[in-house]
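Step one of this worksheet: look at the structure below.
The complex is shown incomplete by one protein chain, all other protein chains being positioned as in the whole.
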Amino acid sequence: MLDAKIPSGPLAEKWTSYKGHCKLVNPANKRSLEIIVIGTGLAGASAAASLGELGYKVKSFCFQDSPRRAHSIAAQGGINAAKNYQNDGDSVYRLFYDTIKGGDYRSREGNVYRLAEVSANIIDQCVAQGVPFAREYGGMLSNRSFGGVQVQRTFYAAGQTGQQLLIGAYQALERQVALGNVEMYARHEMLDLVKIDGKVRGIIARNLMTGKLERYFGHAVVLCSGGYGNVFYLSTNAMHSNVTAAWKAHKHGAYFANPCFTQIHPTCIPVTGDHQSKLTLMSESLRNDGRIWVPKSKDDTRKGNQIPEEERDYYLERRYPAFGNLVPRDVASRAAKERCDAGFGVGTSKQAVFLDFAAAIKRYGKKEAGKHKLPLDNEEEIIRLGKEVIKEKYGNLFDMYEKITGENPYQVPMRIYPAVHYTMGGLWVDYELMTNVQGLYALGEANYSDHGANRLGASALMQGLADGYFVIPYTIGNYLADEIRNAPIPTSHPAFEEAEKQVSDRIETLMNIKGNTSVESFHKKLGKIMWDKCGMARNAQGLQEAILEIRALREEFWKDLKIPGSITEFNPELDKAGRVADFMELGELMCLDALMRSESCGGHFREESQTSEGEALRNDAEFMFVAAWEYENGREWRMHKEVLEYEEVKPTQRSYK
Amino acid sequence: MALTGIFLILFLVVHVGLNACIWNATGENSDHGLMFNTAANFMGSMVVIRILEIGLFVFIFLHVIQGIMLVMYNKQKRNIGYSVPYGNRGSKWYSRSMGLLGTLILLFLILHWINFWVPSRFTGVNGVDGQPLEMELADGEKIHNLFALMQITFQNLWVVIIYVLGCISLAYHLLHGFNSAFRTLGVHNPKYMKLIQSIGYGFSIIVPFVFAMMPISFYLGWVS
Partner (left out) sequence: MEHYTMNLKLKIWRQANRDAKGAFRNYEVSGISSEMSFLEMIDVLNEKLIENGDDPVAFDHDCREGICGMCSMYINGRPHGPWEGTTTCQLHMRAFHDGDTIVIEPWRANSFPVIKDLVVDRSAFDRIIQAGGYISVNTGNAVDGNAIPIPKDKADASFAAAACIGCGACVAACKNSSAMLFLSAKVTHLALLPQGIPEHDSRVKDMVERMDKEGFGACSNTTACESVCPKEIKMTNIAYLNKEYLLATLNNK
């Protein structure tokens, strides 16, 4: 039975009560306690910095060349916080409620409430660190609105909010490095956990520059290794984002929760061909002004701006008149896929729909002309004025689009298509963010806890920083307080030796396959299976097929893989091989989880579970639980259920008609 | 570099202003260099100026030493160069060639000192025949006739060419140096930067041009 260790008492007092009662470690003892933090994104950098400030001995690891490169840096839109600076009725409760509802009632009330509670502190902390958030002329912080909510609570720094927050956390981390509280290991990848007597005691890491395996002891290990969207090969994740650290933890007994919960973002730049290596997101904010459509006739090869109005199908406005182009991410994504699958897609690949700003340009142009008392019949002038407004609002996004596609989105409609963006699933954690393995924590996107089946915009940054700055510093003390008598275990301990040998054997095995197929080809094949059969729409038959296909692919992988170079050198192909090997196993588990969950919830459309109008149908009676999977061997998993009990919020079916 | 550079820029203002007196010796009303010689004599006999002159040499020396050290220092920072250089796509050639331009200017200066400064300070201002070149003022005082020395020196076409080349080097050196000095001193306000930039361009072109016109004027006999 899974115990989430939610403190008793009213929801609003749980965190305060926890903080008031958890065990503390005195400063002298903190100096002799060692903590390993894996990953330096928002969660990892903020955790390592905060723990270092407290006086713990921290070792921080990242596989990139610098902690500042972690993929949190790519987040565009913003970060939510219940500050209510706009006086528009926001509150901790509302942020909590929106997040639970946005997650389609598949997340844990206690954790989400705490997230909403600490959200305001995050903004204060970041401002103090020098994060240059957007400001109003009076010098106060500016807010924008984001999808799925009715208040303005999103703080932002142009379209680079993730970058600015990460740089803030990175600077705090580097300060601790300078002070000697944190030791930084860049270009190091964690390849295994070391467990002694049921507790996590360290890791085996590979120095990616030399290929050498290294052992590190820690009284606790904190995984902040991000999400696993790259299992789909094509995603908006960075090229090297991977599941390996979390997967090794999983193999050591940590449960993997809701692995099939993936967020598909509706507005990405579409794939151009087989050479495509990754996808680029266009901010959700574009849907505020863009209209989404496809031609009414199939295989229409005309340019978007040459198709007359009456031959266009504004399918979102047609199907969801109440919300139109502003339906939530999951609904917009699914509708785009439906149109393309039905043969109405545009562009060379036919896997894209139009996002058109022509109407918005005219609308803004007229408004501007009105403002400046100009004649309203000068079409050219109106369009010019309208373009200026659009440029001011979305200029950097339009430039990025043009750079990538070579098309001018001010003249022809953008082409967009949904893409994998975020994974809500991850390692199962309790209220203290500890996995079911003693001493092993998971923070940020690496854990499952706050976003249920669908994440709202601007929530991921909030969660990463909440976990790292304000949750783990308290909860880890509650565990480490009992560790003060345990001296560091020398890394010559047999458990370290054994773990290192296993890692080294696996690397040898990979290198010695000496087959004919590159890692990249396997990864592409895996991605295609996952996208086709475990993507936006799934059905039992497809998922069963996918499991068999992945198994076959996995077998082929271990027989026919070709890795150039050697082990003891800088060898990115070898690094990638280890990651893809883990994705292969994860892919199977994702399909298994998706197969088990025969309901449509969040962005996951289970074809067997739909309303008579073809809309997603959630099944609370049978599936209101977290599926936490225990690894048994390479082929089997055992499912543990954490039943979700909603005391504050009454789950309802979402409708956007 | 910036501080010494700006001092040298200030010196150029004085130098060019004083030397411009030679053009009082043109046409019908030529004073035959009287004004110029008077000014030069005034500068040469004032104690403050003599002290400043020492300062000037110190600054030139510092500027040169700093420059050499800077070039040497920066040269060690990239042991393997690029096979395709970035070239003029992101910076001006003269910005990247301050060391070279500085060296040319220094070589020119050495010639310049030999031509004028050494004679006026030490060996005496003598004509081709070895007789002192002097000019008598209204009160009867005899002073060095540097004007005449210039006239003699700039009869040689090669000297004129070298002087003109020296001035061109100076122009490019200033074109970068003027703005760069203020940047190094921390002028970052866009308004002032624009102003300094305009002044810098004007200064870099006008001052060396005026200098260059002097030997040319003598050579072509515009002043006599």
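Think of it as A and B in the order they're written, each chain with its own count starting at 1.
The criterion applied here is as follows: a contact is a pair of C-beta atoms (placed from the backbone, for glycine too) under 8 Å apart; a residue touches a chain by one contact, two chains touch by 3 or more.
Remember, it's a predicted structure, so these values are computed and weren't measured experimentally.
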item: Partners of the unshown chain among those that are drawn; value: A, B
item: Identified contact with the non-displayed chain, of A:A82, A:I100 or A:I123; value: A:I123
item: Absent-chain interface as seen on chain B, which is shown; value: 70, 73-74, 76-87, 89-92, 95-96, 98, 176, 179-180, 182-188, 190, 193
item: For chain A, the residues touching the chain missing from this view; value: 46, 49-50, 53, 64-71, 73-74, 83, 85, 121, 123-130, 132-141, 157-158, 160, 162-164, 167, 170-172, 174-175, 177-178, 184, 186, 209, 236, 238-240, 272-273, 275-278, 280-281, 348, 400, 403-407, 469-470, 473, 518, 520-521, 562, 564-565, 569-570, 572-573
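We take it that only the chains that are shown with their structure count from here on.
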item: Rounded Å distance between chain A and chain B, as computed from the means of their C-alpha atoms; value: 65
